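Only one protein chain is missing; all other protein chains are in place.
After this line comes subunit A, so read on.
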Amino acid sequence: MIKSELVNRLADQYPHLYQRDVERVVNTILDEITEALGRGDRVELRGFGAFSAKIRPPRIGRNPRTGEAVAVAEKCVPFFKAGKDLRDRLNNEGS
């Protein structure tokens, strides 16, 4: 399922909303999550899962082709952990 299909499925449930508003809803939710992670906040959606960002310390990497050492700056990587309900549903229902 891609974003436009998600929007279509939601639009079917909300016939009184314009498709473009449903699209804005989806984008607002996704942007809000990304912005929160950028601020260093966590996003916890009970039953679904939690998004967080972890800081990776700076390290000396290597160019695998030339073997040359390159400095890799400190960076922040997003992380998601599925919630208990969703994990249980994945194993008790569906294909």
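Rule of thumb we're sticking to: a residue touches a chain if its C-beta (ideal position, glycine included) is under 8 Å from a C-beta of that chain, and two chains touch if they have at least 3 such contacts; residues count from 1.
We take it that contacts and distances are computed from a predicted model.
UniProt records the chain missing from this view under the protein name "Integration host factor subunit alpha", selected from "Integration host factor subunit alpha", "Ferredoxin-type protein NapH", "Acyl carrier protein" or "ATP-binding cassette domain-containing protein". The missing chain lies against subunit A, touching residues 1-3, 6, 9-10, 13-14, 17, 21-22, 24-26, 28-30, 32-49, 53, 55, 74-80, 82, 86-87, 89-91, 93-95.
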